[in-house]
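Reviewing the structure listed below.
Of the protein chains in this complex, all but one are displayed in their positions.
Chain nomenclature is as follows: A and B, assigned in order of appearance, with residue numbering initiated at 1 for each chain independently.
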Amino acid sequence: MRLSIFRYNPESDTKPRMQDYEIAREPGDRMLLDLLERLRATDDSLAYRRSCREGVCGSDAMNINGRNGLACITQLDHLKEPVVLRPLPSFPVIRDLVVDMTRFFEHYHAIRPYLIHHGPEPQREYLQSPEEREKLDGLYECILCACCTSECPSSWWNPDRFLGPAALLQACRFIVDSRDQATDERLEQLDDAYKLFRCRVIMNCTHVCPKGLNPAAAIERIRQAMLRRGL
Amino acid sequence: MKARYGGLRGWVLQRATALYLLGFIIYFSLHGLLSPPASFEDWRAWMQSTGPRLAALLFFVAVALHAWVGLRDIAMDYVKPLGLRLAVLAAVAGGLAATLTWAALTLSG
Partner (left out) sequence: MTEPGPVPKRPVFLQPLQIELPVTATVSFAHRVSGLLLALALPFLVWTLALSLHDPAGYGRVLAGLQYPPVRLALLVLAWALAHHCAAGVRHLLFDAGIGTTLAVARRSAWAAHGFALAVAALVAGALW
């Protein structure tokens, strides 16, 4: 298979370049990551992140033929050649396909991704009805791979001040959680010209999410909650 | 500093004006298609009757507010140097205010 990979080594390169590779596909190569692992065995200067190799850890997110995805669950059969691999768009590149996720996780921390409970803690556990629990479906499954935020034009133009789809999906996850008692504060915090309202429902986030989640719809749910609160 | 302006408020303003604009455009287009003005006198008489005149006046108010939110969004996305952005926003606000005044004078005359 022919591949064209974005290369950048901060110690020797002044700017990034694309490098072509040719590697024969073997019967065991089903996913893109399988091929990359064998490629790295021949060229150990090639850098990318990977860990679980089954779409759970979210480490190997990259731009594959123009579309963000996880190399470990992207089937080689579905890829057009040459397979063009670039780092996640709009993220600062540390080396080759490895990007700096600092800002992404700052935005994640900014929405306070944990239950906030005022008053005494429950004696045994936080109870939740099955209906209340159901509201978290499609929100809690996010693996924070950053495919969505990196593909979002609103994040491209305002990377520092717009929180981006991944953080906002998590904001929704805590806003709709019946056990969380900081709903008002959370909505208040997001009522700002930038943090949430740069979203124009372009839906690139939903289009690329490797877990099939829908950040755009979650952002719309937050707006509806804000509107109800404002009325 | 809290940028409270233009969060939910700007968003609601954009949606509320959109609903009115949509209604007006449908009404105005249908009227123009079904009974187009036959002459200058006909056209002026219609535009000077209370209903259409008020509706048109409100249209220009709504369109100015709607365009303000939209153009401000464009400036926030693409115009990064602060001085230039302020200049663009001032030009947009001035242009919309002038256009609105002109429309109001035209419709009241």
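Quick notes on this one:
Note that in this section a residue touches a chain if its C-beta (ideal position, glycine included) is under 8 Å from a C-beta of that chain, and two chains touch if they have at least 3 such contacts.
Computed from a predicted structure; not experimentally measured.
Among A:M1, A:V93 or A:V176, only A:V93 touches the chain left out of the display. Residues touching the missing chain, restricted to subunit A, are 6, 8, 10, 15-16, 63, 65-67, 86-94, 100, 151, 153, 156, 200-204, 206-207, 214, 216-217, 220-221, 223-224 (touch as defined at the top).
Interface residues of subunit B facing the missing partner chain: 15, 18-19, 22, 25, 39-41, 43-44, 47, 60, 63, 67, 70-71, 74, 95-96, 99, 102-103, 106-107, 109.
Here, only the chains that are shown with their structure count from here on.
A straight line joining the Cα centres of subunit A and subunit B is 38 Å long. Partner subunit B is touched in their complex by these residues of subunit A: 154, 157-158, 190-194, 196-198, 200, 223, 226-227, 230.
Across the complex, subunit A is touched by residues 2-8, 10-12, 73, 76-78 of subunit B.
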